[in-house]
Structures are given as C-alpha cells and as structure tokens.
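Shown here: the complex without one of its protein chains, the others still in place.
Letters A and B mark the chains in the order given here, with residues in each chain numbered from 1 onward.
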Amino acid sequence: MISRRALMGTAAATLAAAATLAVSPRARAAGDLHVLNWQGYGTDEAWALEAFKKKTGLNVVHDYFNSEQEMLTKLRTSPGAYDVVLINSTYTQQASSEGLIQPIDTSKVTNFANLLPAMRDSAYLNTGGKTFGISWVWGMTGIAYNEETVKPAPTSVEVLWDPKLAGRVCLRDDAIEVVSFAAIATGQDMNHPKDLDKIKAKLLALKPQVKTFWASEDEWNKFFAAKQFDVSTYWSGSAARSKTNSKLPVGFMIPKEGGIGWFDGLSVAKGAPNADGATAFIDYMVSPEFYYEWATKIGAPASANLKANATLPDGDVGKAIHGDVEAVKRLTYMAPLSDQERQAYGDLWSEVKTELAQ
Amino acid sequence: MRDLGIWAVRLYLGLMLLFLYLPIVVMVLLAFNRSPLYQLPIVWDTVWFQSLIHNDRLVGAGLNSVGLALVNMVIATALGTMVAIAFARYQFRGKAVLELLLFPPITIPWLIIGISMLIFFFWVGIGRGLHAMLLGHVALSLPYVIMVVGARLKGYGPALEEAAATLGASPWQAFWRVSLPVMAPGVAAAALFAFAVSFDQFVISYFLAPPGVSTLPVEIYAAIRKGFTPEINAISTIIILFSMGLMLLIARLYRFGGER
Partner (left out) sequence: MMQEARRRVAIGFLTAPAYVWLTVTVLLPLSAMLFFSFLTVAPINGREAQLTTEHYLTFIDKDFYRTLTWRSLRLGFDVTLACVLVGYPAALALAKHVKGRWREAIFLLIILPFWSNALVRVYSWTMVMREGGFLDWVLHWMAPDAPPFGLLFTYPAIVIGLVHSYLPYVVLTCYISLEAIDDSLMEAARSLGASTLQVFWRVILPLSLPGLLVGVILTFIPVIGSFMEPRILGGRAGIMLGTVIEDQFTTVFNWPRGAALSFIMLGIVLLIFAASAPLLRSRLKGL
C-alpha cells in the first residue's frame, strides 16, 4: 500500500526540486559580457571582474571549455552567445576563415602599441590587413625536472629517453606536443615533420620510460608532490608557479635542440552582442595593471605586453625564465595546422598510446 | 551450522560494504585535511567548508545538479514505468523494435549524444538552457527506468491482476492496490538509477548549459584542470549527509524493509 503520506512526500519533493531549479537560471541581461575561456586562466579572476565592472559597468559572465576543439564547437553552435573568446594563435586563422570571429578595431585597444611586435603583427592573428586576435600571453613548453633527484641539470631533450629515468617520465597527453618533441629529437621541422615513421619509432621508444600522463597544471603538481615522476614536458609559466606557490623543487629548461613556443590571443566573436564591451575587456586584459596583479598574486604566463612584463619584480621566477634570451632563441613557435595534419598526428599518437598500454 | 551461515552472510555483506565505502570515507576525511594538494598525513581543519560558503559558483552548481536530478527522477520514472507496464501486459507488433530502440541511448557514448543534441536543438530552435538539459537527462534516463521496472514486472506477469479481477476488483483497483505495490521496489530502484544518471551527467550538461549556469559534474571536471581543492570534497560530503537524511526520511515513508 502506498500511503497518502508517501504521495504527499513525493509531491512536496518534486515541488521543492522544481523550486531550486527556478531560482538559479539567469537570462542574459543588458549589462552582461560573455567570455569563453579555460577555467582559471586569468579572465575569471574575481578581483579583476570587479575592477572592470567599476570601470565600465559591465557584468562579466564566463563559460568554459576543456579543449580547443570544444571551444570551436561552442562557437560554431552558439552564435551570438559570446563576446570575448580566448583562441590560441594556431587556431585564430581557422576561426576567422570560418566566420566565427570578427575583426577588432585596434584603435580602441589603448595598449596595442606596447605589445611585442613579433606576436602582435603575426600573420597568425592578422589576415587581409585586419586584426582578428590581440596577443595576450605567451609561454614555452620545455622540460621540467626534479632538482633534487636529477643531477646534474639536464640540457638535452634526450633526457626523456634516458634509460636511468625509466618509468620516471611524465608526458602531456597531447598529440601535437609529443609529435613536436619527437620532431625536435629527430632533427625535423617541429610543425610539419616530413618523416612521420621516424617520429612514431621515436615515440614508441618511450615505452619503458613513461610512468603516466598529465593533463593539467594541477594534476602535474599533485603527481610531482607525490613523487610519481622525475622529468616531464611542462609549460614555463606553470613551472614558475609550481616552484613559487607550491614550493616544489622544480627545475625548468629549454633543450639545446629546441623547444616549443606558443601564444594565446583574445578575439571578439562574430555576432557578439556587445563588441565594444568586448574590446574594452580585451584592452583591460592586456593592460599592465591587470597583469601585475595576476602575475604576482596568482601566477601567469609571460605577457605579450612589454610594459606589463617590465612591471614584474626582478626576483620573479617567471620573469627569469621568460627573460632568458638564449632559451627564447631556441624556440620554434607553434604554427596553424590543417585538419588533416591534426588527424594524422592524432592517429599516430593513438597508435603509440595503444602500444604503450600493452 | 545455521549460525555459521548467518555469520558468513554478515561477513560477506560487511566486506562488500567496506569496499563500497572505502573511497567515500577517504573522500569525507580529506574534506577535513588542510593540505590543498591532498598530501598525507591529514591535518584536521574545516577551512574548506568555510571557503565553500563563499564559492557561489560551486554551491549554485550543486543546487542545480540536485534539483535537476530530482525533477528528472520524477519525470523519467513516471514515463518509463508506463512503458514498462505496456511491455509487460501487452504483446503487439513493433514491440521488439521499441525494445531495440532502448539500446542506442545507453550504448552510444554520451559525448556523441551530447554533441548531436546540441546541433539538433540549435537547428530546431530549442537552444541551450535548463529546459534543454532536462530534455536530455530524461531521455537518457528512460531506457534505465524501462529496463529496471521491466525486470521486476517479468517476475509477476498479468496473473496477479487477473486473480484480483476474479475476486471482484475493478481494473483500476487491481492496478492501484495489487500491481503498484508489487512494482514498487522496481520503480524505486528505477527512480534511483534515473537520479544517478542525471546527477553524474557531465556531457549533456556541459554542452547544453548556457553561460552562467553550471552543474556539479561540469564544475568538478573543469576544476580538475584548474586545480581542484578539497572544496570539492567538502561539497560532496555535504551532499552525502543531505542524502543520508533524505533517505532515512524516505525509508520512513515507504517502509521497504520488507513486510515478510
């Protein structure tokens, strides 16, 4: 017998549940600005959003993605939903040719003149005389190692294949990154290597070396703190943060054979409800005032704004790493790739991973 | 000999519960650990519960998840039970096809379903939002409900209702006072599955949630990239305590300890 009490209870529960749902959603309000970015990547810092709101009266609402393809999917399937989008420079051309982003009026970006010319004027961000992305931050991907256990400090990319470090290597599970490092190790063009079979063989040679993969900075920190590995590929800014904030004995180097350079840009989505607000937000993001707080209080990659970088105190670990002119010279910057190339590298890496799992 | 049997049963169930609760106990304990990197040994502190109060996004996501899961539970259980009753009672042409159609939603990875829903809803004009998420959650829960209630009904068949009819009960009475109580454990189990499917649902929520609205799995998954602190453990502990209380309440209402 189902008692009346039971029925009443169920009815009450359903109403309560519906009520909690009704409370939460907000339709887009006029004073809103929608930003699409990685979570915890600078644009969603609470103090920054408050300062921006004071300045412009705009309330910033965030949506996040977990991979660049997901960012593109969201842009493709939700036109008019976003104002500002973070797009890695290797994807900006694709986004603009697909009509997902619109040209930015650089005269409205007050910090434009102070941006690093190599990135600001890069062909990746500018097409047909129009600017589709404002270079925001940049960094390097190199080799991080445990200063206490790996001595002397390594200088070559071959350290990943060092038999003494068998089972102590951690890699990022990213096809482009591993192919790039294998290309560097086999002396090929990092972005468009000609001999993929050689790359595959080199990666398969990592079978006895790899302990596990890391996917985010936080995961990396947790593994490192638990002493799960001694050497890995890693980002420059993250290495600085792990050393300073998490107080881990992290050493970082760009291999003598070469390293990966990358930069991210901020773009305005096509059909953005508030393009002017978007431009104002981007301007604020590349400003020295924002960067100084972000870099010193929380930790950030290097800024593409020369003036912003200059505000960092001299003892800053990140400043030292990114200011190492010799290391920066050894970088090759990530270039846009065609879908076919990404597919080829993706398939190659899947095959290697299948082999590594056996 | 009898006693040995009873103790063996108790030991077996006890070990199984130990296995089920090992990570949950660890999860709760680490909510009280000061180290943000989950380093052992545990340093007792309630700091994460305190910071949770200020984490509007996480709390909002938690509420959304629970609310969505409860509404989904009610709708999916109701609609699914109706189908299970039809399958159990009637033979009809096309029934096999309908049963077959339950497989795609549970087989095709939710990622594919999520993306195809996103495109389809966008094309049809439904767009993104809580309503779209609810549409998705119910659809994914339905096969679970139908199968679980169906399994329960297979054990009974139409015989009970026919017996009730011969004793003078109207079809409505037969259903309400005989079939429904007999189905009840199956329906309750199905409701739980529906709740779990929605509550753990990451992909549909991720693609169909509009900017500014989030659910717990989405927050947790994104937090994993950014840096998840024991705040996640704190909110999970709260939800577990809340649900323990809720279930004790339900147990009072439904009395399913068994009348035998």
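The rule is simple: a residue touches a chain if its C-beta (ideal position, glycine included) is under 8 Å from a C-beta of that chain, and two chains touch if they have at least 3 such contacts.
Remember, predicted model here, so these are calculated numbers, not experimental data.
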Full-complex contact with the absent chain, from B:179, B:214 or B:233: B:233
Among B:52, B:130, B:148 or B:209, the residue in touch with the chain that has been omitted: B:148
Out of A:69, A:110 or A:149, which touches the unshown chain? A:69
One chain is left out of this view; which of B:67, B:80 or B:212 touches it in the full complex? B:80
Where B:47, B:139 or B:165 are the choices, the one touching the absent chain is B:139
Interface with the undisplayed chain - residues on chain B: 5-6, 9, 12-13, 16-17, 19-24, 26-27, 30, 38, 40-41, 65, 79-80, 82-83, 85-86, 90, 92, 98, 100-101, 103-109, 111-113, 115-117, 119-121, 135-136, 138-140, 142, 144, 146-148, 150-152, 154-157, 182, 185-186, 189, 192-193, 195-196, 199-200, 202, 216-217, 220-221, 224, 228, 232-233, 236, 239-240, 243-244, 247-248, 251, 256-258, 260
Hey, which chain A residues sit against the chain that's not shown? 66-67, 69-70, 72-73, 76, 98-100, 174-175, 210-213, 215, 226-228, 339, 342-343, 346-347, 350-351, 353-358
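Quick note on the criterion: only the chains that are shown with their structure count from here on.
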Centroid distance [mean C-alpha coordinates] between chain B and chain A, Å: 35
Which chain A residues qualify as touching chain B in the complex? 1-3, 5-6, 9-10, 13-14, 16-21, 23-26, 28, 34, 36, 38-41, 61-64, 66, 73, 77-78, 81-82, 215-219, 221-222, 225-226, 246
How about chain B: which of its residues touch chain A in the complex? 37-39, 60, 63-64, 66-71, 74, 115, 118-119, 122, 128-130, 177, 180-181, 184, 207, 210-213, 221-228, 249-250, 253-254
